[in-house]
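Below: one structure, written as C-alpha cells.
Just one protein chain is left out here, and the rest sit where they should.
Entry: subunit A
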Amino acid sequence: MVTDINKQVIVEALHSVKDPEIDSISIIDLGMVEGIEQDGHTVTIQLLPTFMGCPALDIIKKNVITALKALDKNLSINVQFIYSPPWTSDRVTEEGRERLKEFGIAPPPRQLDENGGWAVNCPYCDSVYTTMENLFGPTACRSILYCKGCKNPFEAMKPVSTMM
C-alpha cells in the first residue's frame, strides 16, 4: 500500500541510486536530492544537476524511477531537475566524501585560496604533495591530479561554489 511508504523508505531507496559514473556514491550522498514530496500515489523527486551538460542526468532519472517503482509498482514517479538552489560541492555528505575516496577520487576541497586556487590530499595515501595535471577531467565534475608521495595519478571532484 502506498500509505505505508513514508519518506524514510523513499530516502533509503534513493540511497540505492548511484552516480552512473562513480558507482560508489549515491545521489543522496552527492547532495543532489533537494525535495521529496508525496501526494497520494504520486511521488515527486527534485534533483539538482551537478553540472548542466552532464550526460548522466537521463540515466539518473531512469534509475530513480526504477528504484521507487520497486517499492510499489502503482506509484507515479515524477523526477524534476531544478536549478535553484544550485548544486554546490559542499552538499556532498561526510559519507559521500568517504565513498568518493573509495573510488579513487579526492572529495571536493572545502576552501579556496584568495586566487581561487585549491589543493587536495591524495585519496590513496593522504599525502599533501600533489600537483594539478588538468583542471578538466574525464567528466565535467572532476579534475586530474598526481600524487608525488605514492606516485599515483588520481582525480578530485571540482569545488563548485556560488562565490565563483
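In this section, contacts are C-beta pairs under 8 Å (C-beta built on N, C-alpha and C of every residue); 3 or more make two chains touch, one makes a residue touch a chain; residues count from 1.
The rule we apply is simple: contacts and distances are computed from a predicted model.
Its UniProt record calls the unshown chain "Phenylacetate-CoA oxygenase subunit PaaC", which is the correct pick from "Aspartyl/glutamyl-tRNA(Asn/Gln) amidotransferase subunit B", "(2Fe-2S)-binding protein", "DNA polymerase III subunit delta'" or "Phenylacetate-CoA oxygenase subunit PaaC".
For subunit A, the list of residues touching the undisplayed chain reads 49, 51-55, 83-84, 86-88, 116, 133-140, 144, 158, 160-162, 164.
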